[in-house]
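With one protein chain removed, the remaining protein chains of the complex are shown where they sit.
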Amino acid sequence: MERMKVAVLGATGVVGQRIVAMLDRHPWFEVTALAASEGSVGAPYGQAVRGRWHAPGEVPEWAAGLPVVRCVPGVDARITFCALDANVAGPIEEAFARAGYLVSSNAKNHRMSRSVPLVIPEVNPEHLSLLAMQGYGPGGIVTNPNCSTTGIALALAPLHKRFGVSRVVVTTMQSLSGAGYPGVPALAIAGNVIPYIEGEEEKIEKETVKILGNGDRPAGFRISAQCNRVGTTVGHLATLAVELERKTSYEEIADAFTEFRPLTAHDLPTAPAAPIALHDDPSRPQPALDVDRGRGMVLTIGKLRPDPVFDWRFTLLVNNLVRGAAGAAILNAELLVQQGLAT
Amino acid sequence: MERMKVAVLGATGVVGQRIVAMLDRHPWFEVTALAASEGSVGAPYGQAVRGRWHAPGEVPEWAAGLPVVRCVPGVDARITFCALDANVAGPIEEAFARAGYLVSSNAKNHRMSRSVPLVIPEVNPEHLSLLAMQGYGPGGIVTNPNCSTTGIALALAPLHKRFGVSRVVVTTMQSLSGAGYPGVPALAIAGNVIPYIEGEEEKIEKETVKILGNGDRPAGFRISAQCNRVGTTVGHLATLAVELERKTSYEEIADAFTEFRPLTAHDLPTAPAAPIALHDDPSRPQPALDVDRGRGMVLTIGKLRPDPVFDWRFTLLVNNLVRGAAGAAILNAELLVQQGLAT
Amino acid sequence: MERMKVAVLGATGVVGQRIVAMLDRHPWFEVTALAASEGSVGAPYGQAVRGRWHAPGEVPEWAAGLPVVRCVPGVDARITFCALDANVAGPIEEAFARAGYLVSSNAKNHRMSRSVPLVIPEVNPEHLSLLAMQGYGPGGIVTNPNCSTTGIALALAPLHKRFGVSRVVVTTMQSLSGAGYPGVPALAIAGNVIPYIEGEEEKIEKETVKILGNGDRPAGFRISAQCNRVGTTVGHLATLAVELERKTSYEEIADAFTEFRPLTAHDLPTAPAAPIALHDDPSRPQPALDVDRGRGMVLTIGKLRPDPVFDWRFTLLVNNLVRGAAGAAILNAELLVQQGLAT
Partner (left out) sequence: MERMKVAVLGATGVVGQRIVAMLDRHPWFEVTALAASEGSVGAPYGQAVRGRWHAPGEVPEWAAGLPVVRCVPGVDARITFCALDANVAGPIEEAFARAGYLVSSNAKNHRMSRSVPLVIPEVNPEHLSLLAMQGYGPGGIVTNPNCSTTGIALALAPLHKRFGVSRVVVTTMQSLSGAGYPGVPALAIAGNVIPYIEGEEEKIEKETVKILGNGDRPAGFRISAQCNRVGTTVGHLATLAVELERKTSYEEIADAFTEFRPLTAHDLPTAPAAPIALHDDPSRPQPALDVDRGRGMVLTIGKLRPDPVFDWRFTLLVNNLVRGAAGAAILNAELLVQQGLAT
């Protein structure tokens, strides 16, 4: 089978690099262009990321030799992944959509737009129908959520579906890679926790209810997020206290998590068989031990137990670079293909 | 004025060392004995802590030369501070109380006993009246809360008094020193967060309502705690979402915190003028920047803002070694003296 | 082909775990027994290492179910790997050798014994002839060097052979995993470097000249080592300044490193095609980026440049758990098989 041509915008950043690494030998996609900001244009990709390659292993050979191009339409691709910074991503994505490209974006700019699907394939694939409202013809913009939101929405999805979520209080402990590169100065985080990530709490609160909502009606539950930066490298940890509409048992909750397998294994190449793993060791999940579960696509949940204030509480770990960013954008692109939207 | 004689049990541990350091040139107390476990008995204190002194500065000269003694009654002191591990503290504290000593304990063993006061001087000094129920004659046991609880209870005290607290959801990010020495292996916490501290969540949930209760009736609000170990060295950070009985404004809440000065400055030597500082920088408090505020006795609160689920949310930082342990025990001893209970 | 039966002594420690992980699907060896100290005996291996598994991935299934046995002869194996602590390894290794087992040991106890080969297969395979002097019949003890020594001796080997080494000054920056588990307390190393590792400097100085010597005559050069513990998890970094007997050019030195391929690729399954990689980026090698080169079996050398005091200086990185411990012991066992000594 011939593979579909794709391009990566913002390919030299932390998320862009991870997209490149995850597209290595991808069964459906073939990368034809790597685009980045002016400073890197013209250089072979391998040289552009030299000394700052953060993905596992080495730069794939096919990528190392590709010359970095400008982030403007004209690349030979059907789908373009966007891993650009939010301060430039917006108009560039629109330009690509207008030019007929499907954009699978990790940037925040269009996530909350009414006609833009904010999608986690296991949770709300039907939101892709919003694409038709965008008026870009064959082009369009699909977004994946913020890295923390992805974990939270994925964990709440089976609960909301089965029992109805009414209130959620969440606190995150987010890794350094979530801030990109250079990101957080070492001197600022050494022996420290910074209880502040700009705009992050609002993103979690707004994106989660959009994802779990119906069409353009956000889900009705209330959610409060408090975000912290800790000194881990990859993996965002979050504690949640959740109130449910229907009271239930530990077994039912545990089942809701572990039986949540909305995609059959062969549907999308990057999808894990089961997106949620439930750990029974009370000291898990831990970033250092669990972040690569399912090659980074599986959410680990642990410490599930009754909550004295609401109904249940638990801790979750999401690989912010894979499930929360690069893998999320790729999974969305695969969904576009599977649903016949990227022909 | 002659100073009162005091002894320190468990003087070689992380908290015991901090008590020794804080008693250096104390205006009311004179240390006459430093006691520890068998391994150190007989050695000069300076030698017993060599290579593992964790308090700021050097071992005070008067302490360095004191020979370490056994943790048995007989020392020449009116008050004994107890910084022993919980697995041995219980019977030793009782033995000292029975022998007529007043014990100011940082250990958890007797905190939840009905007749044992669990005291933060600024919050519930009247709980000292429980001492009379212990039947130890001139002796008795007074405890200070767990290091995290101290911060949480101190922050909730002014809110509960003015507005009534009805529900609290808290997540902690606790430092390495809270686990003592050797404590957490470096290999376990490097680039990691461990979402588990044995017994800690229960301590916070039970101790907080005892402290904020009336006499032997715990406070009626519900509280849920989720505890995490992070790689900071000193200072426990916590996020709180709080529901109040009486709705109020930002100004009133802020005033409740900053005007909370239940002790006049000259009452107790170790008491800060104001035990709570409210920070308006949205990225504070940070352990690396704020942990030594008020020489470690002042709680820093920041990020005070409305909560979408409850009423208010905020982040607090407590110096777990000072306000949450060594300073707490010393403050309680000062309270005993001030109230005429240690004559 | 039937695989040779092997056992692992000290299988629950950091190095023992890594041996187990590296023996998963090993083409020549089949693990029949996992032995450890009393505390773990009887428990399934998976349970014995629960919560403290430090090797990548999960415990191999075949290992998880094996019951942990005592470290006494009687296991059904021809070769036993020894990853025990030095304070118990000595007599246990002798007991196994006496009982006819070949012991491939990572422990220091017998390394400097005259009749015990201290071997790096690429450097001094001929030292295996010492085995005949041990008088254990079919049994015997072969040792691999200390984790830091392995990197240093491997780097010096091609230089010594071609140009003659006359003086070496080395400083190491060693990772936490080198101290085992629990090893270094987090509170001791947070924001710190500890310029002391017990016995390490002497090991480097003595073992290096034994390995690079002829038969029982150590190499004649002088070497000075200064060892430091830093807060990395895996990978020992070292700076070297080296004086050579024959003066030479950068190209010759670089060639000596990169052309050092004493084993053909198919000789030993765990051997990398080339044991030394030379990096030309002046900021490499870095533990976080280079430690897994060649699945941990390849030494990375960088910053090769003239030295103002001696002749050449460079920085090396050795994976202390793989090339410096687990992989070293396995490679030695493979060498025993290849040379017909383990029939």
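We just call them A, B and C in the order they show up, numbering each chain from 1.
Keep in mind that, in the parts below, a contact is a pair of C-beta atoms (placed from the backbone, for glycine too) under 8 Å apart; a residue touches a chain by one contact, two chains touch by 3 or more.
None of the values given here were measured: they were computed from a predicted structure.
Among C:32, C:113 or C:192, only C:192 touches the chain that is left out of the view.
Listed residues A:57, A:91, A:182 or A:340: the one in touch with the omitted chain is A:182. From the options C:3, C:50 or C:222, the residue with contact to the unseen chain in the full assembly is C:222.
The chain not shown here is touched by just one of C:103, C:116 or C:168, and that residue is C:168. Subunit B meets the missing chain through residues 50-51, 53, 190-191, 281, 283, 289.
Hidden from this view is one chain, which touches subunit C at 167-169, 171, 173, 190-196, 205, 222-224, 226, 228, 230-233, 237, 239, 241, 282-289, 302-303, 307-310, 313, 315.
Touching the omitted chain from subunit A are residues 14, 54, 176-177, 179, 181-191, 231-233.
Everything below uses one rule, namely that only the chains that are shown with their structure count from here on.
With respect to subunit C, maximal separation of chain centres occurs for B (centres as means of Cα atoms).
With centres taken as mean Cα positions, subunit C sits 47 Å from subunit B.
Contact of a single residue of subunit B with at least two other chains is seen at positions 190-191, 231-233.
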